[in-house]
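Note that one protein chain of the assembly has been removed; the remaining protein chains are unaltered in position.
Let's look at subunit A:
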Amino acid sequence: MLRFFRRNFAGYAFLSPWLIGFFLLAIGPILASLYLSFTKYNVVRPPQWIGLDNYFYMFQMDQRFWKALQVTFSFVVISVPLKLIFALGVAMALDKGIRAIGWYRALFYLPSILGGSIAVAILWRQLFNYDGVINSILRLFGGDGPYWLSDPKYSLWTLIVLAIWQFGSPMLIFLAGLRAIPQELYEAAEIDAAGPVRKFFAITVPLLAPVIFFNLVLQMIEAFKSFSGAFIISGGTGAPLDSLLFFTVYLYNEAFSFLRMGYASALAWVLLLIIALFTAIAFWTSKYWVHYENERG
């Protein structure tokens, strides 16, 4: 035990800001929310133990719970792959050795810094308004843009585009991964007359697989937890017609609009389990498509 710590001391030292924060600030509320998820609690009165009732209600009675799951899954399934493809595309373009690459990297990373903020969500709402910038541009070309935000057919897509726009952090990681691929592999492939598509699928993708996997897991978790964009654009309710009822928005609504803190806690734990499940599935499938260079096999 002692040897273990001595050997890994540096690692734990680097982890310490997170560890201290977790044990001092996070673990208490986490356990409290687990307890509250078995209670009826409206904040003003003390919580009342009701066993598994919240969970029964959720799965058996609550239509909005299922709607929230559906919206969240659609968002994750569509936005994550598109974002990764976009990030990889930009990373490959930047990998070509462009001048002033540092500037481009910073420039492309900028949306990710701004992305989660309320200000950007408000900006997004202005852009996609019926009288907004997007429709004004469409009108210049003679088109008549739809009601992006108030038509449930389009509203989720505006948020998917917002998510893709925040491609900065997976892009940076892809860029680092691309740099690590030995150039001689490409040169050898060229000698064998492989085209760019062949090179991409035969060299880039397999060698980048660990990085793709890492980005996939991270972005998936991020997408499940996505909140501020949907909250702002839907006015906090998931409108129109619950098409933006992200799981987190529903949770917030139950907690703070209707003061069902116990039920909201139960929702939070279900979300945690869903994320854990999907992460586990991703890890399990990775055996079949992710190969690490230092793996012996």
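The definition used in the following text is that a residue touches a chain if its C-beta (ideal position, glycine included) is under 8 Å from a C-beta of that chain, and two chains touch if they have at least 3 such contacts; residues count from 1.
Methods note: contacts and distances are computed from a predicted model.
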- prompt: Can you tell which of "Sugar ABC transporter", "Tryptophan synthase alpha chain", "Cysteine desulfurase selenocysteine lyase" or "Aldehyde dehydrogenase" UniProt lists for the chain that's not drawn?
  reply: "Sugar ABC transporter"
- line: Cross-chain touch to the chain not pictured, restricted to A:Leu19, A:Val43 or A:Leu138, is A:Val43
Task: Give the residue, chosen from A:Ala13, A:Ile85 or A:Leu241, that touches the chain omitted from the document.
output: A:Leu241
Query: Which one, A:Ser150, A:Ser169 or A:Thr279, makes contact with the chain that was left out?
result: A:Ser150
- prompt: Given the full complex, what residues of subunit A touch the hidden partner chain?
  reply: 42-45, 129-130, 146-147, 149-152, 235-242, 256-259, 261
